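First, the structure itself, so that you have it in front of you.
Yeah, one chain of the complex is gone here, protein chain that is, but the others are all in their spots.
Right after this comes chain A.
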């Protein structure tokens, strides 16, 4: 049981850290996708959406290669920190960020697309810099989409399995997450412990989604839009 709690803690920590990082890092990408007229934007959009349909093991396989010391990213990381990127919590965070990327980017992109440029032009003529326009106009006007993006990213990372299996190495206390612990319980025929984890994940995901949909509904009723 303590190993289950440990796995739960790793999972929540992983989901929180990767979601927070995604929310910090991806708004410029979402903004670019929403407004760019570059010819290769559809390619960028397709790449962002790829984790939606790609088997997680495929993503995990390539990440495993990239993270290994034979290749440049893994090599650089090892040279800088002295430890390997594969089978580490940091590697897991990077993998989760890619895995949950579309769940965070797409709601933000949709919000930025519908935001329109009127208020932003007005802000600029008042003398507000790009950063001020983001913090004082864009973010407050789209903060509900930031909440939605964060919740979706968090919920999606909670259920991560394939990517973690490939790059995590299932090290208790370091890279062992609940989805894999659950799998191990089933393999060991420990159905009671499997039930606890499975039902826990099921209920958590359902509650998160309920929060999202109730919030969207209420906003739609009040403002006529999400």
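The rule we apply is simple: a contact is a pair of C-beta atoms (placed from the backbone, for glycine too) under 8 Å apart; a residue touches a chain by one contact, two chains touch by 3 or more; residues count from 1.
As a convention for this text, contacts and distances are computed from a predicted model.
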Identity of the absent chain, which is to be given by its UniProt protein name, from "ABC transporter domain-containing protein", "Phosphoribosylformylglycinamidine synthase subunit PurQ", "Superoxide dismutase, Ni" or "Potassium-transporting ATPase KdpC subunit": "ABC transporter domain-containing protein"
Touch with the omitted chain, as defined above, among A:128, A:147 or A:208: A:128
Of A:8, A:54, A:93 or A:137, the one touching the omitted chain in the full complex: A:137
Chain A residues touching the omitted chain (full complex): 118-119, 121-130, 136-137, 140-141
